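Apart from one protein chain that is not included, each protein chain of the complex appears where it belongs.
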Amino acid sequence: MSDKFSRRDFLKLAGVGAATTAIVTGCGPASRYVQREPYMKMPEYNYNGLSTYYATTCRECAAGCGLVARTMQGRALKIEGNASHPLNLGKTCARGQATLQGLYNPDRVTDPIKRARGSASAEKMTWDAATQVVADALKKYKPDQIAFLVGTAPDHLFDLIADLATATGMNAPVRFGALSMFDARATLSKAAENLLGKSGLPFFDVGGAQMVFSFGANFLETWLSPVSYTRGFSVLRDGQTKRRGNFVQFEARMSATGGKADEWIPLRPGTEALVALAIGRLASELRGGSLPRAFAGVDPADAAAKSGIKLETLKRLANIFAKSTGALAIPGGAALGQSNGLAVAEAVLALNAIAGNFGKPGGVFFSALAPTQTEYQRPASAKEMQDFVNQLTAGKFKALFVHGVNPVFELPASLNFKAALQGVEQVISFATFPDETALESDYVFPDHHGLESWGYQRVATGASQPVLSGSQPTVVPYYNTQATVDVLLAATKLAGGKFAQALPFKDEVEFLRSKVAPLMSEADGFFSALDINTFMAYFQQHGGWWKTSDGRGVPNVADILNRDLKGAEATFAGEGEFFFTPFVSPTLAEAGANKPWLQELPDAATTVMWNTWVEINPITAEELGVNDDDVVRIVSEVGTLEVTVYRYPAIRPDTIAMPFGQGHTAYGRYAANRGVNPADLLGANFNEAGDLAFAGMKVKIEKTGKVQPLSRLESIMGVYGVGMGKE
Amino acid sequence: MAENNKHAHNSEGYFREKHLMLDPLPRGQMNAMAMEAMHHSTWKFWTVFAILCVIVAYCLVYSWIKMILEGLGIAGVNRPAYWGVFLVNTVFWIGISHAGTFISAILRVFKAEFRRPFTRAAELMTTFGLVQAGFSIFMHLGRIWLFYWLMPYPNQRMLWPNMHSPLSWDLLAITTYLLSSTMYLFLPLIPDLAMARDRSTGWRKIFYRILALGFRGTEGEWTHLRNAMTIFAFAIIPVMFSVHTIVSWDFASATRPGWNSTIFGPYFIVGALHSGMGAVVMVLAIVRSTMKNMKYFIRPEHFDGIGKLMLIISMAWAYFFFNDYIVQWYGGDKWTHLLLHFHEAGPMGWMWFAMLICNIAVPWALLWNARWRAMPWVTFAVGLSINIGMWFERYIIIPISLTINRMPFTWRMYQPGVEIPLGIGTLALFILLYMSASKLIPLIPVWEVEEGQMVHELKKFGRETVVSVSDLE
Amino acid sequence: MATETKPSETNSSAEHIGKWGMVIDQDLCTGCQACVAACAMENNISFVGEEDSGYGRSMHWIRIERFWEGVYPEIKMTPNQPMLCQQCLSAPCEPVCPAYATVHSLAEHINLQVYNRCVGTRYCGNNCPYQMRSFNWRDYERPKPLDNQLNPDVTVRQRGVMEKCTFCIQRINKAEDAAKAEGREIADGEFTTACAQVCPANAIVFGRTDNPESFVSQLARIHGHGVKHLEELGTLPNVTYFKGG
Partner (left out) sequence: MIKRLFDWLKQPSGLIAAGIVVLALFGLAAYGISWTQRSPEQPIQFPHNTHITIGVQCLYCHPSAARGPVSGIPTQAKCWGCHRQIAKTDTSPLLAPLKQAVESNTPIKWVPVFHASDFVQFNHRAHVAAGQNCENCHGDLSQMTVAEMPQVINMGFCLKCHIKVAGADQAKFLKLTDCGTCHY
């Protein structure tokens, strides 16, 4: 009722056009054209015209920031950060703000549907029929013929499926997401395993540091937990209460993060490991004492030559790193997405050993594990996804359930997930939006939008204490959708047998309670309660549960420097004169493209809106004879793309870069057929840790003669002086 | 008039055929000629008329309604060029309208005799031009249906227009100018209307009877008319000056580089006269060549006289342009310097140079020579080039200067959209009104010509023959 | 482009202090666009689509400017510069509006834009030295059910109307009303603008400039080198920038 009420009421508020001017003289006739339906029974905490605020968790990426949704009369009006949430302390990123445009997106999947794969048309079903379909799938096939593919976020759905899998011998659910792929999380945890004693997601305390050396880590954009790292950055920069910290960025293409660095070092892609080790060697020489084994192998002069950095620059940087207190080195981004990504990660971690900052403020930690979590569960690496795809192709799986991830769009075209689906008898998607994968499935049983659903989500990294972030419905579901957990629970009941025993829960909330209950006995939580009802009430009120104590792990770095580190250069797949560096658009990323306001947000580095571009150094552009807005064809070993040129002054002449996030073929009116998807160029190349070597390719550029202007916020005249005439 | 080449011809015959005032025809015949010109219209006239009607219907009516319904998005205006061709046209038409008053009022006040046959043509231009200016400025409003909020009227909201804003003054000045110039058009018209009334039948007779206000030509009526005209002639001159000065303040009182220039007032007025004279001469040339009997009334001497005026005004304009440029350059503001540089070297630099050529080079080159000056088609060409040049000048001052501001991040070029059909529409409407007027009222103030002919004569001093005027009063 | 403010100037006389003010630390701003999104969500700003946004018709009330210094490889991004309506105490946009649609609030000391009085002469847009006014060139479509998120506290603008940053005056009024209801003054930081609230780097701080104890005033004191843009025009902006670094 209430949301109906609000919609009606809203026609009035939103009544722009004639209405506004028709009644400039005041009230009177206009009043006749509105009808108001009062609440049947208004919640007693509610008053007409006053907002109600609900704490919940952001689902736009896997970081798990806490949100507070302002609602009025059943409509969600505005998203704010949850000020008490330890991860984001009341802040959000642009994507979090735009969550509402997903909730009220005109292109959501409104009902459960059945479709012939790939066809746009689809017939609606009832939820009973839908549940029956799921139940049949569970019953029909052998447990090991059923596969679940879910999003990066370690949330309650993942736990539910995992429990189901362990109880029934199904395959464990596979977690994947483009962001985790571009973050190269597998590489980070592998490097940690090799150097820091145990596998885990390292946490870099940027805030506590004084001098940050970042090797390709775009931690102000999408890397791991951008909001918390941005908070750290603002502490680093704070020059009032402490000395302003400095920050050097090593990357071939100046990212928005690199743009904030005091110094940007455009090194040759693939030489990050060398440079890190060289700096390490020079620094430890400056420090005096015996030269650690880790750095012994590298020759700075050689590194300088290969990386294209002057030797004196290396010396200067090494000097800075050695002398400055609170030095910190961060590996990440494109640096890890190369054939030698693991070597880079190790080399950079080793660099921290000189600073000796492990487990100290401003140093390297293991991210705090979420409550009730014993070890870091990392999402599937690209290599594992390839194996998964091979299994699909081989027909090992008869039924595939997909939730919260869009592999058809996100996985490299060379893995050809779409074709692999042909090996599966039944593909069931739980997508909220009609994305490419949903289009390729037999059924779409839409889940609620994040703001309409229950749940919790473990915070993988970013907060210093263990955090379990909680979600609750802030508005009544707008469409005929159903929580996937509820669907699965109902289906398992229908399926009966060990399925029903595995999940003895009435509904989603009961399942949540069963999962949250153990927290009551946990020590130093910031709240606790004696009975589960009160505890759940607090849990919802505060938007989760977290400890008051620092849960970050201190790495064991006994002989980190006492090993041979190979500063091997990366090898690059495909021939062509340009290094290809795809990067994740901070605003569009995995799931932003269907939100019109995110499309209209200018990119931080180029201010381009609504489209894809390729960044080419003006010098290179001149050599190629291309100009801004010219369309060029980019040829990699696996594919070609036509994309508009942006002459980007801060990129190596031998490198080109493209944002990931556009190029959807489905996914709603704002995303579909807009821009291109760099994943179509990516070959199946991996680094030692099994992460995709997305930055490990060389490509060719061909002119097309076409012109397609880009929408930029900036003035090409004012910023680049184009068309201003010669002085 | 013709002193400068009397050594060539000194014959009385030469003077007469060249000098309208010296070969009088009987009143009846002259009136008949004027009436015939009014009644007689060829198929060519009607085809042009029809085409113009179509153009107005599409370019003005349809496009405007479309724009009102869809919003200014279909026009080319953007940030930073919030103002575009609409304002250009407004200033342009107001400029056109200035010539009328200038010629008929100022020349009347200074008793320039050669003015007589074409005062009315000029006054018509004033009125019709102002109509187009009004249209253009209303087109530019985002919510035109609320235009009345710009007028001071008591209301329960206790809200008044903001008299700090030049736009409010604009509205007042233009309305005042429209009213007074219409009156000033009407007064000298009365005797001719009475003449027409006595020479026509049917609906025309009723039409003229209503307009002629029962003018019978008694001595008393003439005295009153003369007084009224003299008063208006003197009164309207300051109005005219104020109007374009205020228009210039729209720009001069803004805080934009290239706009806030103290010389803009006189600069705009001279510019207005410049384009206005150009327009007058074009109209005269067309009227002379297309309408019947007009070759008698409008003669080379008139083009010669106007040509001299145009030359002088062109020089004045050149001076003010240079003055404005040098003052802004000397001001040394970095943004202004950027702007000046952008005018010349920017993507629209060609327009800047074209403006200088059309406004200075062409007139100076062609109008020096008395023989060329007297050729209608030459002066027509010059008038055309001047009008194009002056339109360019306004285009440079408004959208192109708006491109450059103090926030380089927002600089953007402006491309006109629906402004183009709407602009063409106003032009078509102007011509249409003029054509219909030429068929409804005598384009030639016959009585003024007669009056002039009464007082002109040739006197011989020794071997010199000169044209002398014995004053009426 | 900008000159230093001497403290003597900022604290000389009452109408030079204003009431509400903002300080923006460009050294902290990462250009993440969160403020732009938050502003759009809070103030019912419509999106204009690819073509119009490329033609300088985007409706952002706050935009983040960045330029370049030097040439590759010694090239740097200039500190991101979030530009919004500077809420001048002597604003060039105000005197030129013939309809009194953009007026100075003598109660709150900010520039108001009264949408329902605006007839769309766009003179204010020309005269704003900061080019921070956006015009509704069309009735930009907001397909159902997107209109559900519209904020009822903010008018939805019609085509032909000028609009601009209001310092979230709806929040100011709400806070003042709440304070009045409880018979107290508004506490510093009790509420803030959408952009300041969301900024992950805390680069934007909003508060009372006429209260020396407020956080904005303290910040302004700490960084001596606050910059007010185009101050040479005598617009007396209410937004102070710290270049930092």
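We call the chains A, B and C, going by the order they appear; numbering starts again at 1 in every chain.
The rule we apply is simple: a contact is a pair of C-beta atoms (placed from the backbone, for glycine too) under 8 Å apart; a residue touches a chain by one contact, two chains touch by 3 or more.
Small disclaimer: the values here were computed from a predicted structure and weren't measured.
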Visible chains in contact with the missing one: A, B, C
Among C:M41, C:I169 or C:L236, residue touching the chain not depicted: C:I169
Identified contact with the non-displayed chain, of C:L28, C:I64, C:A91 or C:I110: C:I110
Interface with the unshown chain - residue positions in chain B: 155-158, 206, 210
Residue ranges of chain A at the interface with the undisplayed chain: 1, 5, 12-13, 15-16, 19-20, 23-32, 34-42, 47-50
Residues in chain C touching the chain absent from view: 103, 105-108, 110, 112, 114-117, 153-156, 166, 169-170, 173, 177, 180-181
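In this section, only the chains that are shown with their structure count from here on.
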Chain whose Cα mean lies nearest the overall Cα mean: C
Of A-C and B-C, whichever chain pair has more C-beta contact pairs: A-C
Approximate Å spacing (C-alpha centroids) for the pair chain A, chain B: 66
Distance between chain centroids, defined by C-alpha means - chain A, chain C (Å): 30
Cα-centroid distance, chain B relative to chain C, in whole angstrom: 45
Per-residue overlap in chain C, given as positions that touch at least 2 other chains: 55-56, 63, 65, 67, 139, 158-159
Contacts with 2+ other chains: residues of chain B: 143, 146, 407-410, 412
Touch list for chain C against partner chain A, complex: 27-28, 30-34, 36-38, 40-42, 47-51, 53-56, 58, 60, 63-68, 71-73, 75-77, 80, 116, 139, 142-152, 156-159, 194, 197-203, 222-223, 244-245
Footprint of chain B on chain A - complex, ascending: 21, 24, 713-715, 717-719, 723-727
Chain A-touching residues of chain B, taken from the complex the two chains share: 143, 145-146, 338, 341-342, 344-347, 349, 403, 407-413
